[in-house]
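Right after this comes chain A.
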Amino acid sequence: MEWFVNIVSGLCLVIGSLFAVIGGLGVLRLPDFYTRMHGAGITDTMGAGLILVGLMFQGGFSLVTVKLLMILCVLLTTSPTASHALAKSALHFGLEPRVVEKEAGS
Partner candidate 1 sequence: MKHSLALGTTLFGVWLLWSGHYTPLLIGCGLVSCLLVVLLSRRMEILDEETAPVHLGLRPFIYYAPWLVKEIVLANIDVAWRILQPRMPIQPTIVRVKASQQGEIGRVIFANSITLTPGTVSIDMEGDIITVHALTREAAEFEESGEMDRRVTKLEVPD
Partner candidate 2 sequence: MIQAIDILVLALLACTAVSVVRMRSLWAAVMLTGIYSFLGAGWMLVLDAPDVAFTEASVGAGIATILMLSTLALTSTEMKRPAASPVFPLLIVGVTGAALCYGTLDMPHFGDPNSPIHQHVAPEYLKDAVPTVHQKELKVGIGNIVTTVLASYRGYDTLGETVVIFTAGLGVLLLLQGPRKAGGSDGREEGAP
């Protein structure tokens, strides 16, 4: 049982780390501000989520796990709100998103 939990939590941690780095790459590589937000979204959901879930497996049934769960909840509430507020003020500031025409085929 012990080794099973270890393997699962290890997997979560490693995959989460992978997604965090990919999100970071996205923040760096993507062409304009609005697309970069999607990169940040990856680190905030999958990266943070999987790493915290991996740690929860390590924590077992204890208050530590509860705290990790709360951190996850707070992150999942605040990070989209912050993103939304950020995008909204960028839009009102006059930063035009670069979009492809809807009719044009890919």
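Brief remarks on what is shown
Convention: a residue touches a chain if its C-beta (ideal position, glycine included) is under 8 Å from a C-beta of that chain, and two chains touch if they have at least 3 such contacts; residues count from 1.
Here is how the candidates were picked: all candidates are chains of the complex that A comes from, given by their letters.
Source: prediction; values computed, not measured.
Touch with chain A in this complex holds for only one of 1 or 2, which is 1. Put simply, chain A touches candidate 1 in their complex at residues 19, 22-23, 25-26, 29-32, 34-35, 37-39, 41-42, 45-46, 49, 63, 66-67, 70, 76-77, 79-81, 83-84, 87-88, 90-91, 97-100, 102, 106.
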